[in-house]
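To keep things clear, I will list the structure first and then write my remarks on it.
With one protein chain held back, the other chains of the complex are shown just where they sit.
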Amino acid sequence: MRTINWFKYSSPASFYPLAGKLIPYFTVLAVVLTAVGLYMGFFVAPTDYKQGEGYRIMFIHVPAAWMSMFIYLVMAVYAGAGLVFNTRLSSMMASALAPTGALFTFLALWTGSFWGKPMWGAWWVWDARLTSELILLFLYIGFMSLKAAIDDPRRAARASGLLAIIGAINIPIIYFSVQWWNTLHQGASISITSGTSMEATMLTTLLVMSFAFWMYAIAVVLARVRCEILEAEGDTEWVAAQLGKGQ
Amino acid sequence: MLTALWWVVVRDLTLAMRRRADVLTTLFFFVIVVSLFPLGVGPEMNTLRLMGPGVVWVAALLASMLSLGRLFSADYIDGSLEQMILTPRPLAVLVLGKVLSHWLVSGVPLVLMAPLLGVQYGLSAQALGVLVVSLLLGTPVLSLVGAVGAALTLGLRGGGVLVSLLVLPLYIPVLIFGAGSVEASVTGLGAQAHLSLLGAILVPALVFTPWATGWALRISME
Partner (left out) sequence: MNWGSAGNFFAMGGYAFYVWGSYGVTALFLVLEIVLLVLRKRTITQRLGRRIRMRSEVKNEAQT
């Protein structure tokens, strides 16, 4: 059986065209899944017993929150790989993931706020999940700021990579401490999701929307890493060849 | 290895003593920030008593963070940091020495000052005691974790603000357990759990952060 040489794709030059070929597939998947998810979210999932129609925000809030955390972990893994194996493409992937992850974190916070206002009467509630999301946003911003502040690309990639790993290790500690803080300070612990009873259709819609966001994220991150590769490798022969082909 | 640690601490303390002003400004910053909050919030003692531990702790975080710039920059500028990295001694030990002296010079004064400031907030003697213990356990973590941030941002423009951005999210668990311990003891829940958690953060921090800081220093100095 022929073994695939995966390491062939660990150089920016060979990954660039591969990423370009993959993007359309993930885009199509994202569009289809989003359409299905939105249809299910608005026309299949029933009215909630306690929260009425307002709970439908959950179909964006929860997937965005899941993606924000998932992307950070993937980012930390790529950053770690870049540090350990000294592969530039790994660091570029980490750098490409950050803005999308930060965006999902922001959307989780925004939708969480818009969900909380009608349900709990306040635009912001200090529940454990929202507070942890806020801190996660700070971690993303820290990563992007550090990378932007260092001129030397190699030092920038390695320093921000180390920061990402440290952040990833701290996430469970932060989450635990925020949970602790939250339950001790409020007799009845407020939770954004505690108001809904999860019906089967709701759960399925959540999963579909999560996959939709995941496919979107992959497509966007692949597109962004292609930009990063061009910016880093601009003066090489293979780039001239690719651009000559109109890629 | 212990002699290396000892000599680093002695060196850094001697250097700090020659620049006493730097040390004192951190302390004064702490005092001023703590004194600002009542001016902003109003002198109602019950409100202040509730806020006190949190305010003192946040001020300690900020003061600690402001002093991080001094941790490596002087040595970086005059080249001794490079020498430290090149020596055969484990870099983690040298870092631990620098962090220890940073804590002695920036953290311990905060711990000693806190009871006086706590009185401004009407905290009881028991609360003040827990506050001091929590700061005693927490300020070393602030120095240890802050050192990683200082190492990552070595020599960068906008260093001070950038370090804050990187390091403050990582400080949050220490803040939560530190300030929470005082509140827990005041409300009768007992501070043991919070203080144990602070200790549980301190021990791994002592073991792992010097190594991470050493790694960060090598990255910054390449």
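First chain written, first letter: the chains are A and B, and each begins at residue 1.
In this text, a contact is a pair of C-beta atoms (placed from the backbone, for glycine too) under 8 Å apart; a residue touches a chain by one contact, two chains touch by 3 or more.
These numbers come from a predicted model, not from an experiment.
Visitor: If the full complex is used, which shown chains touch the chain that is missing here?
Guide: A
Visitor: Looking at the whole complex, which of A:19, A:81, A:103 or A:139 touches the chain that is not displayed?
Guide: The one listed residue touching the chain not shown is A:103.
Visitor: Going by the contact rule already stated, which one of A:19, A:33, A:60 or A:159 would touch the omitted chain in the full complex?
Guide: In the complete complex, the chain left out is touched by residue A:60.
Visitor: Which positions on chain A touch the chain that was left off?
Guide: Chain A touches the chain not shown through residues 42-47, 52-54, 56-57, 60-61, 64, 99-100, 103, 106-107, 110-111, 114-115, 117-118, 216, 220, 223-224, 226-227, 230-231, 234-235, 239-240, 243-244.
Convention: only the chains that are shown with their structure count from here on.
Visitor: Between chain A and chain B, what's the gap in Å when you average each chain's C-alpha atoms?
Guide: Spacing between the chain centres: roughly 32 Å.
Visitor: In the complex formed with chain B, which residues of chain A make contact?
Guide: Residue positions touching the partner: 135, 138-139, 141-142, 145-146, 149-150, 154-155, 158-159, 162-163, 166-167, 170, 173-174, 176-178, 180-181, 184.
Visitor: Could you list, by residue number, the parts of chain B that touch chain A in their complex?
Guide: On the chain B side, the touching residues are 148, 152-153, 156-158, 162, 165-166, 168-170, 172-173, 176-177, 180, 184, 189, 197, 201, 212, 215-216, 219-220, 222.
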